[in-house]
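Left out: one protein chain. Kept in place: all the others.
Right after this comes chain A.
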Amino acid sequence: MAASSRAQVLDLYRAMLRESKHFSAYNYRTYAVRRIRDAFRENKNVRDPVEIQTLVNKAKRDLGIIRRQVHIGQLYSTNKLIIENQEKPKT
């Protein structure tokens, strides 16, 4: 299946990370970036194509969730946290 190729998985990974960085809430943003990295890292040695497809499908659904929730967070955004002022957080 095309969707389970290595390039496609990497594209999905990059898309998820890119989208997650737009969360306006510090805690959601840091969690999403961290969790995505750790989840993809944890599953990097999976070889069974059926399992890979399941994981990819779940990731696509999660990407949809991230997109919607990022948008909602931006609509209702509020002030930043005290520590966001002091450093540019990535994780």
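In this text, a contact is a pair of C-beta atoms (placed from the backbone, for glycine too) under 8 Å apart; a residue touches a chain by one contact, two chains touch by 3 or more; residues count from 1.
Methods note: contacts and distances are computed from a predicted model.
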item: Among "Cysteine desulfurase", "Acyl carrier protein", "Presenilin" or "Geranylgeranyl transferase type-2 subunit beta", the UniProt name of the subunit that does not appear here; value: "Cysteine desulfurase"
item: On chain A, residues whose C-beta touches the chain left out of the figure; value: 22-24, 26-28, 30-32, 35, 38, 62, 65-66, 68-69, 72-85, 87-89, 91
